[in-house]
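All protein chains but one are shown in place.
Presenting subunit A:
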Amino acid sequence: MDDLQFRRAIYADPNNQDADTIAAQQQDPSKKQFAQEICQLDEKIMRALQVPVPEGLAEKLILRQTLASHQVQKRKTRVHLAIAASVAIVGGLMLNFMQFSSAYNNLGDYALAHVYHEQGSFANNATSQVTLASLNQKMATFDGNFSQSLGKLLFADYCRFDGMKSLHLVYQGKTSPVTVFIVPKNEQLSFSPHFNDKKLFGSSLEFTHSNIIVVADKNESLGQWQQKISETVSWLI
């Protein structure tokens, strides 16, 4: 290794551990001295390069990061809250929709379903009876009035007819109870004048503000019921 090469290697890296440079140092004391000189220079450079680091820089760095990530977290919780709120609203709307929207789209279907649902609750030969006066009291809600009783009224009360407040009347029939609904008019359910399934027949009467629906079995004459209703019912408006 010639002198120039050696000097270049040492200048470029004083701590050079190449076999060549180490061997060269061992052979030539002047080279060794040169290497030591440069090492001393490097120590001086090292000392000079070590400018003082501002006090508390590490703490400042950690603080800044903590604040920054805290803000990110705050933003995240806000987003989470918004998502939770949205889900709650959508859930509420869905529930609302499912509960109050009709699964049936005409009066007849709903009336039949309603009757079947409460079939067990009424017996044709029940002893209880509702007076005409208390029936008319309830009818007042629909601005209606019955001038005389249609038959033996076993039960009369408000009920939910597809989410609408309506009056549910059960009369004694020939073989099974006859159900009469007084239902406010509603656009959701289309009017169906006659409907039936295998067991029950029904018919609807349309008045100004309400519909009256009669559901009974085959033994009853629906026409007769309808006629009686038309004759006895009167509306205030």
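The definition used in the following text is that contacts are C-beta pairs under 8 Å (C-beta built on N, C-alpha and C of every residue); 3 or more make two chains touch, one makes a residue touch a chain; residues count from 1.
Criterion: contacts and distances are computed from a predicted model.
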Protein name as given in UniProt for the chain not displayed, "Thiol-disulfide isomerase/thioredoxin", "RNA polymerase sigma factor", "Acetaldehyde dehydrogenase" or "ATP-binding cassette domain-containing protein": "RNA polymerase sigma factor"
Residue among A:Leu49, A:Met98 or A:Ala133 touching the omitted chain: A:Leu49
Per the touch definition above, residue among A:Ile62, A:Ala88, A:Ala140 or A:Leu236 touching the missing chain: A:Ile62
Residues belonging to subunit A that touch the chain removed from view: 8, 11-14, 38, 41-42, 44-54, 57-58, 60-62, 64-65, 68-69
